[in-house]
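Working notes, beginning with the structure itself.
Yeah, one chain of the complex is gone here, protein chain that is, but the others are all in their spots.
When the chains are written out, they are named A, B and C in that same order, and each has its own residue count from 1.
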Amino acid sequence: MIGFTSADLLGLLPALLLVLAGMAVLLLEVFQRASFPRTHLAYVTALAALLAAGVSYLIAPAEPQTLWGGMVRFDALGCVITAFTAVACAITALGSTRYLEQLEIDRGEYYALLLFATAGMSVMVSANDFIVLFLGLEMGAVAMYALTAYQRRSNLSSEAGFKYFLLGALGSALLVYGVAFLTGLTGSTGYDQIGAALRAPDAARHFANPTGVVPFLPLPLVGMALVFVAFLIKMAAAPFHMWAPDAYSGAPTPTTGFLSGAGKIAGVAALFRLFAGPFATPELSGGVAGWTTIAFFAALASIVVGNLVALTQKRVRRMLAWSSVAHAGYLLLALCALGVQEAAAGSIRAVILYGAAYSVATAGAFVVLGAFGRDQAEVDTLDELSGLGRKHPAMGLALSLFLISAAGLPPAAGFVAKLSLFSTAFAAGEGSAIPASFAEMLQWLAVGGLVLSVAGGLAYLRVIAHLYGRDAHVRVDYRPHTATTLAVGLAAFLTLWMGLLPGRVLVWGDNVAKQLLTAPAVAAAPSEPAPAAPADAGPSAPPSEALKAIEVVPLPNAELPR
Amino acid sequence: MSASMPWLTLIVFSPLAGALLLAFVPSEHKEAHRMVGGFFALLSLLFFLPVAAGFDASQAGLQFTTAAENAAWIPSIGARYHLGIDGLSLWLVGLTTVLGVVAAMAGVTSIQTASRTYYAGLLTLLTAVLGALCSVDLLLFALFWELMLLPLALLVGSWGDRQRVAAATKLFVVTLVCSMPMMAAIFYLWVKGGSTSFDLADIAATAQGLPVGVQQALFLAFCLAFFVKLPIPPLHTWLPEAHAQTSTAGSFVLGAIVFQAGTYGLVRFAMPLFPDAVYWAAPAIGILSVIAIVYGAIIAVTQRDMKKMIAFSSVSHLGFITLGLFAINQVGVTGALVQSLAHSVTAGALFLLAGVLIDRYESRSVDDYGGLAAKMPVFALLFVFLIMAYAGVPGLIGFVGEFLVLAATAGSWAFSLNPGNAHFGSLPTGPDTTALILASLAGLRVVVGAIYLLGLTKRLMLGSITGSRFSKATDVTWAEAAPLLPLVLLSLWVGLQPGFFTSRMDASVKGLLSGLAEHATLAKETAETMAGQQSDVESWNRDGRSPEAWPLQRKQAAANGEAPAAEGSAAQPGAAHQGGHP
Amino acid sequence: MNTVATGLLAPLLLLPLAGAALNGAVGRFLPKPLSAAIGLVPIAVSFVLALVAALQLHGLGGAEAYGAAALTQDLGEWLNVGPLVANWALHFDAVTAVMALVITGVGFLIHLYSVGYMHDDEGFAKYFAYLNLFVAAMLSLVLADNLILLFLGWEGVGLVSWLLIGFWYKDAEKVDAANKAFIANRVGDLALMLGVFLLFGLAGTVHVGELREWVSHLSPAQITAGGTLLTTSTMLLFIGCTGKSAQIPLYVWLPDAMAGPTPVSALIHAATMVTAGIYLMVRLNFLFVLTPVTLAVVAVIGLATAIMAGTIGLMQNDIKKVLAYSTISQLGFMFLAVGVAAPAAAMFHLVTHAFFKALLFLGSGSVIHALSGEQDIRRMGGLGKVLPSTSKTFLIGCLAIAGFPLTAGFFSKDEILWSIMNNQQVLGGPALSSVLFPLALFAAFLTALYMFRLYFVVFAGEQRLTDEAKSHLHESPAVMTGPLWVLAILSLVAGFAGLPHFTGLPNLFHHFIAPVIAPTEALVRSVYSHDSGAIWGCVGAGTVAGLSGMGLAFVLWGRGGERPARLAASWPRLHALVLNKYYIDELYEFTFGKALRIKSRVYDLFVDNLVIDTVAVGGAGWLSTFSGQLIGRLQNGNLQRYLTIAFIGLAIVLFLIARGGVTP
Partner (left out) sequence: MSLTLEHYLLLSAALFTIGAVGLVTRRNVIVLFMCVEIMLNAANLALIAFSRFHLVADGQMFAFTVMAVAAAEAGIGLAIMVNIFRHKKSLLVDDLNVFKN
């Protein structure tokens, strides 16, 4: 436990790089002359982020390793997600500089905050212990609160930041409370220990109902549910999404892309680690009342709400915010499938691809939106976008591409990603582990989700139609900048590449799935018939024993020391 | 066969190359856009020529697939870059390349603003349509299929009347919504097959192993996507408005090019994947098609907006495609494919003709015109010629498709409401009452079509000249007539020599039908158990008259050196007669 | 089958086509004589070719079986899809020969006449292009060796008919007439097509020769079992024929078709195109003899048409409309002949009718030409002295059509009358014949009556011309009267080609086409009971009917006066009914016009716009937008509401877990 090796450091190298770069940026900001162009900081940030992405790609281990005394898992999932978020960070950083200049808020801490947020996400997905998870989550979240409220002069930005902050804090509280219940199993906060306890032969006692009359909430389930809800808040899934449209409308435009794209997939990845690890037990995932059910209903609500409301929006960023709710729903659909052994690998792969496609496209889209505008005014309504595609073909084309990707249409990345994602639902429906009726519901949800996605697609099309439709809006122009061009170019390239040749990303996804599902703690679980046993063991255990098992034990020291 | 060159890839992607090139042409160089657009569309046509020349008509399977065109695309999910062409798709591809050139020419007069957008959109759309028409891999097909939507919406929504954006939006939404169940069905089949392959053959094997109920549901999902493209009522509602609102070139693209993908989807995917469902659904689809035919024609009668009239007429005309396909016999499928070509050529031409007037006089209402023949004799000649081609006058393209489909319908057993009548051979199998009724009703288009087409001719061309603005009307210019000439030539060529086209379809059509007959296990069982329950008329057909009596069969038998009494089914591949022959 | 391949047929067909193409392409740049030559020469050559082919065919004759002699020429593949094979193949047998000679022969005369008639028209070259195109289409109809190629010609003549009726397209009424003709024809075409499909379904071929062969292999049991289907198919074919040949119920287009130039009416709407239905039924007589029900229907419809058209013709005041109804009436006679299993008589009447009706039309054209376009007979009269050639030839035509003894019409019409009685066994006994015969006599009487009414009103009595007509009054030039005289002579003598059998004299015509109609002949022979007494009775009755018609016409109109008007006044309702053509046009206008338009509006506005577009599609869109707005309204910016909803969500999650639990 005590002391660490170079291997430990290597595992967190990308996160360390990001943090160090963030500090360096802060120092540069402090010691530079006032006339020093902040653009350079953007390049430094982007370079550092890309370096971190490259490093995490290079150091990705062939076999999952556990570092830092079991608190950090060093595996493909962490590396891949770190790489994605870092790339999104680089795109955002490059795309922000011109925006910040125009709004006269270009200061170095902006880039530092971006880097810290990325580092936090990296830590969060690598966590193998709830303490580390919480640390990573908060590191990212606090930085994002600050970024959201970054335009201090703006009424909107502050309010957006506060709403995000309060809901985020609520999420943190729920998370900690949920972790408390899970810790109650063994006293440990480690994923492996909790998983082992839930998988132990006597695990049934944690779930038994002592009275059989009063609705009783088994502690591990409640803990799981609270943790899940905390993450649903973070990733803005319905009905916990309410902060998102406001926050996205108020935050600095390029930041929004990062927040909604990278933030979302980091959260989902952390969930995947939990649900493929400690929570991968039949009692918790359960067909009727486990996290698959929660995920199902949250997915349903998100898809319906997100798509339908997005359709009615007149403001572009708000529309994107609502449709990001729908995207959260799609990701949750894949999470449902994770609960089914046959579909698990496919769902992980799909989420990796979808996450990559979505984070890049969203970041790109918001960068382009941020690049439009004049003086201090930003593009907000659809009308203001009118004719910009004609006037600035490259930017218009790029924005169209990102929106096409988000709509799941070819040739952009979103098409294959959506395909993979929805097919996992069908695969799950074929699985044996969940009740047939639920499987059918899942398949219909996928069909319904596809149909409803047209509503979202229409919302995107409307933007494209405005881009090319009418005469140019007088008030709006494009603010060209090399950094912006680079950011958009990078995002566009990635979107097209993943759209036409998604094979490489899918291979990463396969790798992630393999490592996640064959992790030592989990490996035994699904392959042996044993996990099914506790459910069977429940009824066979006499009630008296069940009662005894959860008998209230007095604390060893009855009175707490004062 | 010169399989060394990846001709199909060249056909599919040369338009896209042009679209990319256009990105580097400054937006004010209208001429350059036209040149690039026309050149790359023509390039695609030129690449088609070796395919047409080297096509092996005796082969039923896919051809021109080089190693590079059957390669792994996304290996981890088993998607392949797999292109191929056979008799079913050969002419659809060929015609699309021709129509691409025509559309490029049409843009010269019709598109005056933002020509770069037009040509880029057109070329992208061409790649999407051609890609869909050549795809054998379902994921690749889905990709091209969805890729069609945006350029199409762009082409429809960018030029035309005030409501064009609304019309384009409706088009986009309705088609996208209806294609989503197909996407779901593709994913489902892929998953069912072990998530390893999207290739047609593998997916087909998976599909045919599913319970019949599931097959039927999946089949309907596929049909929904293709029917909305064709379109079959009540899925047609996007069409008239889109045509009315958009520009001439947009109408042409919409009316002549895009629906071909629907035809192709049916023959390449929907039908071979679910043979049992095909037989199950054939009567209903037959009735639906006839409703489309009659309904569209009747509505067209009172349309004052000439583009809407042609649009509703298209609904009617396109009903013949599904009617022919689901007659499930050689004449029908061939006829449906020819009808697909015919509709492209003739309806496309009519949209161009209407466009000449609309672009000049800015009115779509037929009431604003009259007596133009006196001032525009060449135009009137073209107009009457193409109207007649469209109305199905023999010797021109429109006749071939319509006639074959009607013949196939009248002689089809597939529409029989008594499943015992299902017949698994080729034509002729004798008349079925339902089929006769369907053929008669579908034939009403011949009459009603004449009513509105001649009415249109009269109101536009004939009678006395109305309005002073026509008194100085001049005849068509070369730029206006140029896009029409290839269509006129095609109308004549296909009309006078349809055998040139159909002979290259024969083997593939037979392959499709024998595949259907072979794999429709449930339909066959039902037919056998119900074979006893027939009316007198039907049993006369089945028992009283043996196929050997058919003169043609005897001629063929004699040519093969067989005794005339040889089993008649020998001349009918895949035939499975239930009744006893004397 | 004794068929001989020949190279004659293709040029026969293609020469007029080439003429049409040439005149259509460059005609308007050429001087009129050259255009006329381009129009005339191909027809003349075609006529010669047809004559050569006919003689060649005659040389091959001898065998009694059907199709024993035919010339064929295969020009290559057209349609070849599975069992459906139709080549560009021509077939020239006796019936074809007759038709081809009539088409090219009468056609040539009418072309010649047109040179004079159309001389001042600006569309001179176009006119000859259309006319040649018509001849080509008509020839392909009669030369086709399969039903699909026949259908090509069938539709082709309809198309050219449309072009020619609407030749003066600046007049909207003429265009309407053209459209009406095309549409009515299309109704028939549809039936014809369905009949062909049904035949194809039954026999597996559309080749006429193969069909005949198939029929010959059918056993009586099979014919009995398939009676319904065979009857259906022949009925459909028959309906197709009623369209083209202007019979009940599809005759309405023909009177309106008179809007075209008069020579066109003569060629297309009297001599050739309208006889296509008769030709088809004769060609397929081997099928019709299998279905006595259809035959009876054909006979009844034919006779009903003859009578109805005759009565209407009696009341018409437009010279061409009278002739049009006369044509319908005469075609009815031909149908009657087919119906009573006398195809030879039908063909014979077809030929003679082609002569005298072409003559009458051309004569009326001459009158109209002389009167500067006047067509109303009430403003004519007394023209006999002014237009000597025209009036004389017109009289000959009237005599021929009325069946005056020893004219062409006398022989052909009496053969039909006689066949009604003679073939009564084919009609299932004497019952039907005994009804048909007197009515046929009445029709013959009507024919004479309305024709001579026309003659007397136009040529006799005093002149009632308008001043304008008077000013240009002149006899037509020789290029127009020449054809009149040729046709007049033919109308007088052509009858002798078909002398009745019972006279013992050779019936050349019958003998010539006998091989083609052998199946019918065989049927007739099988049930024939010879009764020569009845024959002379028939002939006598027919002659008396014709003569009494003439007589009555003379009484009523020969000397002018008020008698016809008084007669009309005494039967006001009947008069109005007939004068308004039994309101059939109004009925059609309602079903194909008003009712269809109403239906169209209902489909368009109610079904399409309201139900599908507004309610279904729009409703789905509205629903999604509305629900989107509804959900969006929750988002009012109030943080506390967000928190509340989040807690509600949390409560639902906990409830889900509590409800399910994991405990058994």
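The rule is simple: a residue touches a chain if its C-beta (ideal position, glycine included) is under 8 Å from a C-beta of that chain, and two chains touch if they have at least 3 such contacts.
This structure is a prediction, so every number in the text was calculated from the model and none was measured.
Participant: Kindly name the visible chains that come into contact with the excluded chain.
Facilitator: A, C
Participant: In the full complex, which of A:57, A:177 or A:497 touches the chain missing from this view?
Facilitator: A:177
Participant: Of the residues A:39, A:65 or A:158, which one touches the chain left out of the display?
Facilitator: Residue touching the chain left out of view: A:158.
Participant: With the full complex in mind, choose from A:108, A:190, A:267 or A:329 the residue touching the hidden chain.
Facilitator: Touching the chain that is not displayed is residue A:190.
Participant: Could you tell me which of C:6, C:132, C:245 or C:635 touches the chain that is not displayed?
Facilitator: Looking across C:6, C:132, C:245 or C:635, the contact with the absent chain belongs to C:635.
Participant: Taking the full complex into account, what residues of chain C touch the chain not shown?
Facilitator: With respect to the unshown chain, the touching residues of chain C are 632-640, 643-644, 647.
Participant: By the contact definition given up top, give the residues of chain A that touch the hidden chain.
Facilitator: Against the missing chain, chain A presents residues 130-131, 134-135, 138, 142, 145-146, 149, 152, 155-156, 158-163, 165-166, 169-170, 172-174, 176-177, 179-181, 183-184, 186-190, 245-246, 249-250, 309, 312-313, 318, 552-560.
The definition used in the following text is that only the chains that are shown with their structure count from here on.
Participant: Most central chain by CA mean?
Facilitator: B
Participant: So, what's the distance in Å between the C-alpha centres of chain C and chain B?
Facilitator: Between these chains, centre-to-centre, one finds 35 Å.
Participant: Measure off the straight-line distance from the CA centroid of chain A to the CA centroid of chain C, and report it in whole Å.
Facilitator: Chain centroid spacing, chain A to chain C, equals 78 Å.
Participant: Among all residues of chain A, which ones touch two or more of the remaining chains?
Facilitator: Not one residue of chain A touches more than one other chain, so the list is empty.
Participant: Please output the residues of chain A touching chain C within their complex, sorted ascending.
Facilitator: Listed in rising order, the residues are 162-163, 166-167, 170, 174, 207-209, 212, 215-218, 221-222, 225, 228-229, 232-233, 238-240, 242-243, 245-246, 283, 286, 288-290, 293-294, 297, 304-305, 308-313, 322, 455, 535, 538-539.
Participant: Give the list of chain B residues in touch with chain A in this complex.
Facilitator: Going through chain B, the ones touching chain A are 23, 27, 72-77, 114, 117, 139, 142-144, 146-147, 149-150, 153-154, 157-158, 165, 168-169, 172-173, 176-177, 180-181, 183-184, 186-188, 190-192, 195.
Participant: Enumerate the contact residues on chain A facing chain B in the complex.
Facilitator: 346, 349, 390, 393, 397, 400, 404, 409-411, 415-416, 419-420, 422-423, 426-427, 430, 443, 446-447, 450-451, 453-454, 457-458, 461-462, 464-465, 468-469, 501-503, 506-507, 509-510
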